[in-house]
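A single protein chain has been removed from this complex, and every other one stays in its place.
Going in written order, the chains are labelled A, B and C, and every chain counts its residues from 1.
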Amino acid sequence: MSIKLLYFAWVREQVGVGEETVDLPDGITTVSDLMTWLKSRDEGYAAAFAKAPLIRAAVDQEHAQHDASISDAREIAFFPPVTGG
Amino acid sequence: MSIKLLYFAWVREQVGVGEETVDLPDGITTVSDLMTWLKSRDEGYAAAFAKAPLIRAAVDQEHAQHDASISDAREIAFFPPVTGG
Amino acid sequence: MIRVQSENFDIGTEIEQLRAGRTDVGAIVSFTGTVRDLGGVERISDMTLEHYPGMTERALEALEADARARWPLQDSLVIHRHGTLQPGENIVLVVTLSKHRQAAFEAAAFMMDDLKTRAPFWKKETTDTGPRWVEARESDDVAAARWQRGASNETAGE
Partner (left out) sequence: MIRVQSENFDIGTEIEQLRAGRTDVGAIVSFTGTVRDLGGVERISDMTLEHYPGMTERALEALEADARARWPLQDSLVIHRHGTLQPGENIVLVVTLSKHRQAAFEAAAFMMDDLKTRAPFWKKETTDTGPRWVEARESDDVAAARWQRGASNETAGE
């Protein structure tokens, strides 16, 4: 499964990239699974996703819980709690 | 006691005057006493102050209840509930 | 600052003058009340605002002082017009500047609710069927009452 990933704010800074397209291994069905897999990729991802409880996710541009399914998702984003306004 | 009286909105229209200075007879010590005395003056005052419960008063430019004292007052105003804003 | 005037005001100009040069403000709230054509069977051709010169200024100053005693405001402004106004025209402007949005919102809402029940203005509408004095609304007393001491609407600070 090929999927677009986006990172914002300090998640982006620690991961070292703002956007990428990845092929997911089998068995990754939730946001949480995806975060665990990303953490294993390299030191930057490990540092960013070590703070997993602080990280928010959006699946196809809608806020999503960590247990949300990512089947059929085309775009998943990770970021800290929002601070606009 | 010489005192300045002001009337606003439909109270003014029914009384027929916006402002006047009157000499009050003895024994008029509250807003309510003054309203009763005014009602006896002529038909216009009688019509206006027949609706006494609807009429609000200000003593020296501060909102006042009908039982408020008017001793030492220099200026008393009568008007309907306010409708600004 | 308070002003009572027959001339119109420009909302943007008033806000920009109040905020000019400040970097300690995080939230600016403005409320503008306008003459509304009721849009029912009757149409309003104009509205005349009568007021009590002297007492009006005192009442507006008092309500602004009350707001500033209850909420941390950097500055505030109340402008109320009198005279004859057409549908769509500005009647009243309240602006609040604060560090925090909740204080700015609450203080502006409080000032309008308080103004509606305390400031000595009276509206007379000219309608299709003749002139008539606008009657006070009970809902305005209810709105003002929710700010009474003890109703605890104050922001403790964000």
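To be clear about the criterion, contacts are C-beta pairs under 8 Å (C-beta built on N, C-alpha and C of every residue); 3 or more make two chains touch, one makes a residue touch a chain.
Just so we're clear, the structure is a prediction, and the values are computed from it rather than from any experiment.
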Task = Would you mind listing the shown chains in contact with the chain that isn't displayed?
result = A, C
Query = In the complete assembly, which of C:Leu49, C:Ala67, C:Met112 or C:Ala136 touches the absent chain?
reply = C:Met112
Query = Among C:Arg3, C:Arg19 or C:Arg70, which residue is in touch with the absent chain?
reply = C:Arg19
Query = Can you name the residues of subunit C that touch the chain not displayed here?
reply = 10-13, 15-16, 19, 21-37, 39, 87-88, 99, 101-102, 104-105, 108-109, 112, 137, 139, 143, 158
Residues in subunit A touching the chain absent from view = 6, 8-10, 12, 58, 61-63, 77, 79-85
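Here, only the chains that are shown with their structure count from here on.
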Ask   = Where the centres are mean C-alpha positions, what is the separation of subunit B from subunit C, in Å?
value = 27
Inter-chain centre distance, subunit A versus subunit B - centres from mean C-alpha coordinates, in Å = 73
Inquiry  = Centroid of subunit A to centroid of subunit C, CA atoms only: how many Å?
reply    = 48
